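Only a single protein chain was left out; the remaining protein chains are all shown in position.
All chains are identified by letter, namely A and B, in their written order; residue positions are counted from 1 within each chain.
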Amino acid sequence: MKFFQPTDTKDILVKGLNVWYGPVHAVKGIDLNIPAGSVTAILGANGAGKSSTLKAIVGSVKYNGTIILGNESIDVLPVHERVKKGVVLCPEGRGIFYQMTVKENLLAGAYTNKTPNFDFVFDIFPFLKERLNQIAGTLSGGEQQMLAIARALMANPKYLLLDEPSLGLAPIIIEKIVEIIKRVNESLKITVVLVEQNTSVALSIAHYGYVLENGRVALSGNAKELKDNPVVREKYLGGVRK
Amino acid sequence: MINQILLGLSTGAMYSLVAIGLVMMYKVSGVMNFAYGNMGMFMTYVIWWLSSSIGFNIFVSIALGIIFAALMGILVERYGLRPIRHLSHGSMLIVTFGILMILEGLAVQLWGTEYKSFPELITGAPYVIKGDFGIMVIRRQDILVFSILAVVSIAIALFTKFTKFGIAVRAVSENEEIASYMGINVGSVLAFSWAFGTAMAALVGVIAAPKVFVSPTMLTFYQIQGFTAAVLGGFETFTGAVFGGLLLGVIEKIVGNYISEGFKASISLVIIVIVLVFFPNGLFGRRVRRRA
Partner (left out) sequence: MLWIWLILALLPFLLLKSAFIITILSLVGIYALATLGLNLIMGYSGQISIGHAAFMSIGAYTSTLLVMHYNIPVVFGIILGGITAFIFGILIGFPALRLSGFYLAIATMGFVVAIEQLFSYFEHITGGHAGIRNIPFPFLWNSDVEKYLLVFAFLFVAYVVADRLINSKTGRAWMAVRENEIAASVMGVNIAWYKVLAFAIGSMFAGIAGALYAHVIGYIAPSDFGIAKSLDLLAISVIGGMASIDGPFYGALIYVAMPFLFSRSNFSLSIIFGALLIFVVLFMPLGISFYIKIFRMNYFNALIAYLKKSRRPFGMFVQTPVGRIHYIKHGSGNIPVVLVHGNFASSRFFEPLIKKIPEDQFTVYALDLPNFGFSDELPGDVSIEKYVDALESFVKTLGINNFILLGHSLGGAVAMGYAVRHPKNLAKLVLVDPAPIFGMPRYDESAYKIIDVYRKNPDMIKRALMMNAPNYDDEKFFDRITSDALRMAKKAFIGNAKSLADYNYIDKAVLLEVPVVVIYGDKDVILDYESMKKTAEAFPKGKLIVLKDIGHSPVIEAPEEVIKHLTDIVT
């Protein structure tokens, strides 16, 4: 598969990643290769270490191992410095600022962006334009998730890390979000890392996928291979038959 | 009566200023700073020392003192509290008690226990307004306090609503982890909140000093009233802090007319208990309902 690669975007390489929470070994030596311009899905059951991997990439948990952007290790950088490098996490559970207005949420997202561009976010999420002064906590679940993605886009990311964007949403909203992720990837050339439990949704947009089990990479490959893999079909796609 | 209310509002404005500083630190860092009064007390000593011993102009001393106060806030937060942020808020609270004790000891050690007088920043005859409501007397000091409160409140409102860093401050106070995902340097926001809070403490010290004199325990009572005001306001919002303080000042004045001064602290205690029992979110507290 060939991708259009913006000149300043590089692959993310994760080498020998280990994450501990006290005595709990959540991620046990993972290697990932996230090609620039791709949508890479990280799949697995609850507690497989997906979110921890994502948090390690963005730097909000302590980890052992190396995370390389292009050819430069970003291990020493704190979270906010990584955001400046274009690595932006859109947190799980619609982690928006509930007590702030939609506009303030977007402004918070644009914190590192010297020239915040509302228009391009409104272009993708037209409904936000009318809701600018609404308190974010009063939006519906799907709207909150979209606000979270919009807020992440305000930072002008090169890499958008999405943590469970479909969690707890109705299928029709999930479809919308899938559309948005595709669009973000294809027309904005943003590399997307998608952590999902909803394997069929994730594999429908991803180019590559990694399946984690108990903190280790159990399977990896491009999305089509994974979709056809009998183990994935059995365990994660609920035994879908052709 | 109207003059009583006015006097109450004037004292209340001081409580509001105390409460604003406490709320800023609490909202952002989650710590109730029990060393607040003593940080202000210590800096008032420093200002007094700068002007009386070193011989700086009083306003220069105040400016320097407030800058030192901000620096002290940053140092305390960075080296006393941040190392144990991950432990528990209880431990951080205990650290503020330790700072309280150290500063009190230090003040006694350096400057002794005798009261030092501090010049009024504004002097002059009070304004007298006559009308059908009677005679209203406004002291110049009251005007100073009111204007400082007004400036501080409006500045905070504008700052948190319209500036980038102000929005970052609110973001951190709502959710530290998510704020960091926005590229906000949480550490610098924490440092800011303590710098601001401690600067407020020094400001309060300076305004109160002419009346209560400079002494190791000069702000203890103001601190309790500041807490009471903040509790009245729900401890979460600046508006709550401002109105909580003003209300407390008026209550204190009116009740003080009927019963003795010796019951001042008891009144506050009763207010705290009543508010906590019947209005757990404060009188002006608002809860934003979250959708699940």
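Note that a residue touches a chain if its C-beta (ideal position, glycine included) is under 8 Å from a C-beta of that chain, and two chains touch if they have at least 3 such contacts.
Fair warning: this is a prediction, and the values are worked out from it, not measured in the lab.
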Full-assembly contacts of the left-out chain, visible side only, are chains A, B
Considering the whole complex, which of B:147, B:163 or B:266 touches the chain not shown? B:266
Which of these touches the unseen chain: B:100, B:152, B:178 or B:218? B:100
Answer key for B:52, B:91, B:175 or B:239 versus the chain not shown reads B:91
Kindly state which of the options B:6, B:32, B:58 or B:144 is in contact with the chain not pictured. B:32
In chain B, positions touching the absent partner: 32, 34, 80, 83-84, 87, 89-91, 93-95, 97-102, 104-106, 108-109, 220-221, 224, 227-228, 231, 260, 262-266, 268-269, 272-273, 276-277, 280
Which parts of chain A are in contact with the chain that was left out? 20, 23, 25
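The rule is short, and it goes like this: only the chains that are shown with their structure count from here on.
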For chain A and chain B, let me know how many angstrom lie between their CA-based centres, rounded off. 42
Considering only the defined contacts, which chain B positions touch chain A in the complex? 164, 167-168, 170-171, 174-175, 177-186, 288-292
Inside the complex, what are the residues of chain A that reach chain B? 58, 60, 78-80, 83-84, 88-91, 95-100, 104, 107-109, 111-112, 135, 137-141, 144, 151-152, 155
